[in-house]
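My questions will all concern the structure given below.
Of the protein chains in this complex, all but one are displayed in their positions.
The block that comes next holds chain A.
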Amino acid sequence: MTDSKYFTTTKKGEIFELKAELNSDKKEKKKEAVKKVIASMTVGKDVSALFPDVVNCMQTDNLELKKLVYLYLMNYAKSQPDMAIMAVNTFVKDCEDPNPLIRALAVRTMGCIRVDKITEYLCEPLRKCLKDEDPYVRKTAAVCVAKLHDINAQLVEDQGFLDTLKDLISDSNPMVVANAVAALSEIAESHPNSNLLDLNPQTINKLLTALNECTEWGQIFILDCLANYTPRDDRESQSICERVTPRLSHANSAVVLSAVKVLMKFMEMLPKDLDYYGTLLKKLAPPLVTLLSAEPELQYVALRNINLIVQRRPEILKHEMKVFFVKYNDPIYVKLEKLDIMIRLASQANIAQVLAELKEYATEVDVDFVRKAVRAIGRCAIKVEQSAERCVSTLLDLIQTKVNYVVQEAIVVIKDIFRKYPNKYESVIATLCENLDSLDEPEARAAMIWIVGEYAERIDNADELLESFLEGFHDESTQVQLQLLTAIVKLFLKKPTETQELVQQVLSLATQDSDNPDLRDRGYIYWRLLSTDPVAAKEVVLAEKPLISEETDLIEPTLLEELICHIGTLASVYHKPPSAFVEGSRGVQHKRLPGSAGSGESVDSPDPASAAGVTEAPPAVIPSQGDLLGDLLNLDLTPPTATGPPPAPSSGMQLGAMDLLGGGLDSLMGDESEPLGGDIGGSAAMGAGFGAAPAAMPASFNAPVSGGLDDLFDLGGSVGMPMGAYSPPKTVWLPAMKAKGLEISGTFARRAGVIQMEMTLTNKAMSVMTDFAIQFNRNSFGLAPAGPLQVLTPLSPNQSIEVSLPLSTVGPVMKMEPLTNLQVAVKNNIDVFYFSCQYPISMLFVEDGKMERQVFLATWKDIPNDNESQFQIKDCHLNSDAASNKLQGSNVFTIAKRTVEGQDMLYQSTKLTNGIWVLAELRVQAGNPNYTVSLKCRAPEVSQCVFQSYEAMLKN
């Protein structure tokens, strides 16, 4: 007989019948009845009406019956809270049972009953169970604390359960340790700033000991916890790695991946010349390969993580290309991931193999996969220069197959190859043109049109080809229309005599018959350019294009670093930082890879402050496809105050034309209604309009605000003269190679209450740079340029200029990660460049940040203790007065000072530009170079930044 019999009674009086059976005297009948109830429950039937009858069965010696009743209780107690109280007595009694299995079961079940009234009764039994003599009960109780915390966090804290839980980390039984760690980790997730898992070398040692002896699941919890620790030095790092490595041979893939995470993170601290470093690298490859022979779901997660690992440390898997070859019956999600990794691992050594495989894939059945395979061939060509020729011929072979989507995909990637290796493979254009008619996807059509326009001079019938597209102009997608417009203008500039009619046709189609503003704008720009000065037009439209590189599909380095710290998590599957998507994780702490010991990192910045924190993060170069880009592109690059182009008459027409593309177009567009058509070659009216632009420039430029160290601050205190605001040394924000020769290094300073962005612009290119403009993306504190970027003279090659840009804090606000991140776009006559930098938060400390003593006291008490965070500042050799002086220079005001047992306590207040107050207690002990700072703030997210500023200000 099987359990299916429990499902068969579906007649009307079912509940009634069950009720009678539950109240039967016969044990056997009772148990059968409870089973029937449970079976109904599992398929979603409502049997809550039987609550009192089922609870009556709870007091029994029969363990199975008891468990079944518990199952029922967990499901329905929430909907019947008053009745659930009836069960409390039995629970409390069971917690005293001589059998540890019953004790554990009782405390476990009680924790699952999510009813407030019951949780009060749970505290005493739970406290006993946490100290139970039997480890099985203790480990069950540890998890129960997490359950209770989920229901009533305050209760758990008030009852001191968290401390008991912390004590359990030192328990003699490894399973208890593992569960305590798991419970604490879960609780810590909802309290990101609490130091629940206070990791120090002693606790780490305990965890590592428990790691060897606990179950596989416990190992995962412990390894994930270890990954949050930052070792003190490379020796500690190595010893942890040594003790974690055996986990790589575990049968459970989750254990393996968590171990990989710990190793990948701690490896950063090992010197690269160490023998052990090489050994470790070798040890990492086999377990990763093994993950790929597991079930497809496991493979998928493993592959997403391997994708990160090969970007960070390609050397680990460089010889393992073959394991990523696709089997034809792999699920599609595995195929696509494998393909991506194959490209990342592609190198000159293995490119022949990879290409042969990709070509094979391009003949498969699955369309998505085939497309991606064709694209992959293009990416290989761009990545491995030596292979480009072979890739192109492979693509041509594929075009010969005439399979429609293969041809289209191939044309899209060939366009990219042209952009990487100009003037090399144009011989294939003829073949491409043969397939013109079969292209029906916008992307492929746009790519083909681009090719025809770009190489119009080599295609005899380019005009005919483009004209054929023009016939259905209005039915094309915007992408194709824009491409077509540009291509025809290019064609005209190359062969002006034959194509005059064509260009007029497309311009009028774009400007008069189109509803799309982008298309219209582009049409007008070309029109005016052509009519004003064809020479300038040529320079603009046919300008040399930047080469594309394979870096575009790499993950941005800082994000990659963070993701490496999150290997094995959902973040690593989605390649997004955890803060971006996990619900309920308020202010997730950003994780960073630890810096390597003794590496040449600080060579270019000898200043100790740069290592200390403020400038710790190298400015990240934003890849062109980041989501930031969209944001920045939507901004009008030239702020309204700088509509006029700078006075640079020497550079003449070309500059004017450039400016037309950037800014003050609107003013010129007033006479939009009368088409300036036909007479290309410069109408007088147009010329005048054009010339008027410089005249419209604002008459007076504000003189750059002078840096004012000598500016007096409102001292208002008893502590001597301040020494001026701290400003970090300049760092390179935008390297020349990323910005076509423009190098920007800079820093931030606060002078006379004004935040200044101080930059050095260096022209490392061969041509003159002009027309600078700057714009910020939305940021945490609403920083925005208060005026235009003042570069008065054109910047000649090899010239540097110092610029000081005053900033206001009234711009649009958006929370950034990290908080003080600022994303900037700078434009010049060559292009628009994007970079991001971080400003020290001390720039935002305002001058009136001194709080009244009473207010300070009240506020300090008022802010909940949760918001307090404590930091250590090491090796600071100032006495308390000097420190106070130094901080005051940066608008950190000392309100009071107290001396207790030779320890000076400074109470300080600071106000940020957006009105956030930060209160601080700085403890300085004479003769001890280590300060302790406790920060309290209503917005605890800023604490970390403020602390970093403290450290930077004090050490400078």
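One rule holds for everything that comes next: contacts are C-beta pairs under 8 Å (C-beta built on N, C-alpha and C of every residue); 3 or more make two chains touch, one makes a residue touch a chain; residues count from 1.
Rule of thumb we're sticking to: contacts and distances are computed from a predicted model.
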| item | value |
| --- | --- |
| "Protein BRICK 1", "Dynein light chain", "AP-3 complex subunit mu-2" or "LLGL scribble cell polarity complex component 1" - which is the UniProt name of the missing chain | "AP-3 complex subunit mu-2" |
| Residue in contact with the excluded chain [from A:81, A:100 or A:782] | A:100 |
| Absent-chain contact - pick from A:57, A:225 or A:302 | A:302 |
| Contact with the hidden chain (one of A:249, A:348, A:386 or A:478) | A:249 |
| Given A:175, A:355 or A:392, the one touching the chain that is not displayed | A:175 |
| Touch residues of chain A, complete complex, unshown partner | 1-4, 6-7, 27-28, 31, 35, 38-39, 42-44, 62-65, 67-68, 71, 75, 78, 99-101, 108, 111-112, 114, 134-136, 140, 143-144, 146-147, 150, 173, 175, 179, 182-183, 186, 189, 213, 215-217, 220, 224, 246, 249-254, 256-258, 286-287, 289-290, 293, 295-298, 300-302, 319-320, 322-323, 325, 327-329, 331-333, 353, 356-357, 360, 363-366, 401, 403, 568-571, 573-574, 578, 581-585 |
